[in-house]
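Have a look at this one before I ask anything.
A protein chain is absent from this complex, but the other protein chains hold their places.
A and B are the chain letters, set down in written order, and residue numbers restart from 1 in every chain.
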Amino acid sequence: MKPLNKICIGLLSIILIFPYFEAFSQAAEKGDLNVAVSYFITNNKVPYLQVKVNTKVKGKFINVGDIPVKLFLDKDSTGTFIGNVTTNEKGEASAYIPTSVKAEWATSIKHTFLATFDGNKKYGPAKGDLTVARAKILIDAGSDKTVTASVFELKDTTWTPVKGVEVILAVRRMDSDLPINETPTFTTDSTGKASGDFKRDSIPGDSKGNITLVAKIVDNDQYGNLLIEKTMPWGAKFVPVNNFNERSLFATRNKAPVWILIIAYSIAISVWSVLIMLVFNLLRIRKLGREV
Amino acid sequence: MENSTIKEKIVKDMLPTDAAAIREEKIIQDLLPQRFGKWGYIWVGILVAICLVGMFAYYRQLRYGLAVTSMRDYASWGIYISNFVFFVAISLVGSLITAVFRLAGVHWSTPLTRIAEVIAVAAIIFASIIIIVDMGSPERFYFLVIYGRVQSPIIWDVIVITTYFFISILLLYYPLLPDIKILLRYKENAGKRLYKFYGFIGSFWKGTHKQYLLSKKAINVLCITIIPVAFSIHTVTSWLFATTYRPGWDSTNFGAYFIAGAFLVGAGAVVVAMYVFRKADHLEKYITEDHFEKMGRILVLLALLYLYFNVNEFLTPYFKMKESERAYLNGLFTGDFAPVFWFAILVGMIFPIIILLFKKGRKPLPVFIVGIMVVVGAWFKRYLIVTPTLLHPFLPMHDVPANYHHYFPSWEEWAITMGSLAGVCLVITVLTRIFPIIPIQETLNEQHETAK
Partner (left out) sequence: MNQENNSRRDFLLTGLMAAGIGVAAGCTTKSPFEDAAGSEVKASGKKVKLLSVDGEVIEVDEAFLKPVPHMPPVTKSEERIGIPGKKFVMVIDLSRCKNLKKCQAACNHAHDLNPGENWIKVDPMQAGPHTAPYWEPTTCMHCDEPPCVKVCPVDATFKREDGIVLIDSDRCIGCRFCMAACPYSTRVFNWGEPELSPEVAAQPYSSETSIPQKKGTVGKCDFCADMTRMGMLPHCVSACPNGVFAYGDLNEDSVTNGTETFRFSDLIKDKAGYRLLEDLGTKPSVYYLPPVSRNFPFESGLENDKTQNS
C-alpha cells in the first residue's frame, strides 16, 4: 500500500515520538516503543485514527504487535476516551471516533489525539499524539476534463480556502492511485483550489466507462489525511474478457479440448474393447475345455 | 529313472510311430522348465540381494524424500527417468519378435518368441515401478486415476503402459496354454505347488480343434493390436521430453528416434538372453547358430537405423548451432558428457555394426558380446537423453547452491536402479523357471511339418 508506506515513513521522520526517559531509567532492559497516530477522513464524513507502534532494534524499525493503546481526545479523562485498541502483527490498529466524545469534539476546531501505552513486561510506557485542524476537501470535475480540488479550513465557524496545500489528483486503481497526468502533486492557490488536466484518456473504467477520481491530501502536518472521490464517465467502457472457461491444453481436466477427448477416448475404447473381447474369448476356451 | 521306464513303455506301445514319438518325447524333456541347480540358486541369490539393497535405498528415499538422490532443481530428472525410458525401450521387443515375425510368417523365430515376451513383461512391470520410485509423493499415486488430466502426456503414458502390460500378459498367456497341457502331463517334474498352479491357470485347455481355432484367432488379433500399442508406449514416452521447449528435447524426430533405439536395445537384450539360456539350459539344438546369424543381421539393420536417427538428431542442430543449444551440444560432443556420449555412440552402435558385418561376428559368442554392448550403450544413451538437457536451461543456472549445477547419481539412486535391473532379471528367471523358455507345442508342430 502506497499511502501506508508513506504515512509510516513520514510519521517516523516527523517524530511525534518522545522517549519515556523515566521508564527508561527505571527498567533499563525494557524496550522503547514509538507510538505514532495519524488521522484519516474520507469524503468529509467519518474520521478515524490509526496507531502505529514500532521499536528500534539495531538501527532498524520493527513493527510491534499486540500492544494495547488507549486513545483520548484532547485530554486524558473519562469523557474524552475514544477507545482501546490493540496493534496487529504489523504494529497497526485503528479506531473511529465514538459518539461519546461529541461534547468535547464540539469545543474546538483543532483537536489533539493522545495515544498512551502503559507499559508491559517487555516494553516501557510510551505515548504519542497528533494535533489536526478541521479541514475539508472538495472535488470537481469540469466538462473540459479538468479536475479541481478545493481545500478549506474551518476558521471560527466559516470554511476558508487554504493556500499552499499539496494535493494529489488521481484515478483510483487497485493497489494505488494513478495521477491524472504526469504531475505528481498540485498545490492550492489563494482560492484553495488546485486543478489539473485529465490526460488518462481511454483508461479502462467499469462496464459503463465510469472511473473514480480522487483528490487527496496525504500526511499533512496540519490536516492529516483527507480524501474525496468522484465518479465520472471518463474512462473506456471495459468488460473483462477471459478465456478461463474455454477448453484448452492448459485448462483443468474438465475443460480438456474436444479433439483430445475424442482421440483419447476413441483409441482407449477401441483398444480396450479388443482386449476385453480377448478375455471373453479366453473364457469361451475355458468353457469349451470344461465341456469336454 | 522313472522317465526312462516311461520312455520304454511308450516305445513298446506305439510301434508304428515309435521313432517320431521318441523324438517328440526328447524335445519335451529338453524343453521342460528345469529346477535351479547350484548356479541357479547363486544367481537368484545375487539378484535377491541386489533387490534388497535397492529396497533399503528406497526405504531411505521414502523416509528422507528425494533429497537422498543427487537430483536437484535443474537436473530434476535423473537415472530413474533414464532407467524408465530404458525399460520401456526393452519391453518393445515383445512386439517385434513375436508380433512382427508372426504376422510376417517367419518361422525360425519361434524358439525366441517366449524369451521376447518374458522380457517384455518383466521390463514393463519395472518401468511402472521405477516411475513410482521417481515420484516425490508416491503415496498420491492414485491421484493419477482420480484426478487424471487427459491433456498431460503423463496420463497418456499411464494409459498406454497399462494397456501394453495387459496385452503383453495376454500374449504371454495365450501361446502358453498348449504348453501347460504338456506341463500338466509331467506332474513329477513340476512339483506339487507348481502343478497346482499349472492346473489353476491352464487345466481347461484340452487342445480340441475348437479351442485351437479360438486361440489362434486371438493370438492373431493380439499380434495386430500389440504393434500400434508398442509404438505408442515409446512414442508417448518420447513425448514426455518432446512436448517441452528444452534444447535437445524440442524435436519432431523424437518418436521415431526412440522407437528405432527401442528396437535395437530390445533385440540386443534378446540375443543376450538367447545366449544365456542356450548355455544354462543346454538348448543348442533349439537355439542354433543360425538363430544367432539371423539375429545378428537384424541387429545390424536396427543399429544402422538407430545410427541414422542419431545423425538426424545431432547433425542438423550442430550445423545450425543455435545459441540456446550451443552449450548443450558442446557439452555432449566435447564437454562434460563427451566420454559417455562417444561411448554410447561407439559401443552402442558403431562397433556392433562393424562386428556384425563379418560372418564370424555373427557366431553366438560375438553376437552375445555385441548384445551386451548394445544394451549397456543403450542404457547410457538414455542417461544422455535426460540429464544434459536439464543441465542446459534457457536462463542461466544461478542463485542456487553449487551442487545444483552438476548431477552424479547418489548411492541410493544407483542401488535402486541396480535393484530394478536385478528385479527385471529376477522376474525373467522366475518366469522361465515356471514356464518353458521355448514354446514346446509350437516346436513340436513345426517338427511335424518339417517331417512331412
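One rule holds for everything that comes next: a residue touches a chain if its C-beta (ideal position, glycine included) is under 8 Å from a C-beta of that chain, and two chains touch if they have at least 3 such contacts.
Because the structure is predicted, anything quoted here is derived from the model rather than measured.
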{"item": "Hidden partner chain, touching residue among B:V100, B:M397 or B:I434", "value": "B:M397"}
{"item": "Among B:F36, B:Y64, B:F333 or B:F358, residue touching the chain not depicted", "value": "B:Y64"}
{"item": "Among B:S152, B:N312 or B:Q447, residue touching the chain not depicted", "value": "B:S152"}
{"item": "For subunit A, residues in touch with the removed chain", "value": "1-7, 40-48, 50, 78-79, 81-88, 90, 92-102, 105-106, 134, 136, 170-179, 200, 203-208, 210, 212, 214, 216, 225, 227, 229, 238, 240, 242, 244, 248-253"}
{"item": "Touching residues (missing chain, whole complex) on subunit B", "value": "64-67, 69, 71-74, 76-77, 134-138, 140-141, 143-144, 147-149, 151-155, 158, 240-241, 243-246, 390, 393-402"}
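Rule of thumb we're sticking to: only the chains that are shown with their structure count from here on.
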{"item": "CA centroid of subunit A to CA centroid of subunit B, Å", "value": "64"}
{"item": "Residues of subunit B that touch subunit A when the two form their complex", "value": "147-151, 156, 159, 163, 166-167, 170, 173-174, 177, 203-206, 208, 210-211, 214-215, 217-218, 221-222, 225, 229"}
{"item": "Of all residues in subunit A, those that touch subunit B in their complex", "value": "249-253, 256-257, 260-261, 264, 268, 271-272, 274-275, 277-279, 281-282, 284-290, 292"}
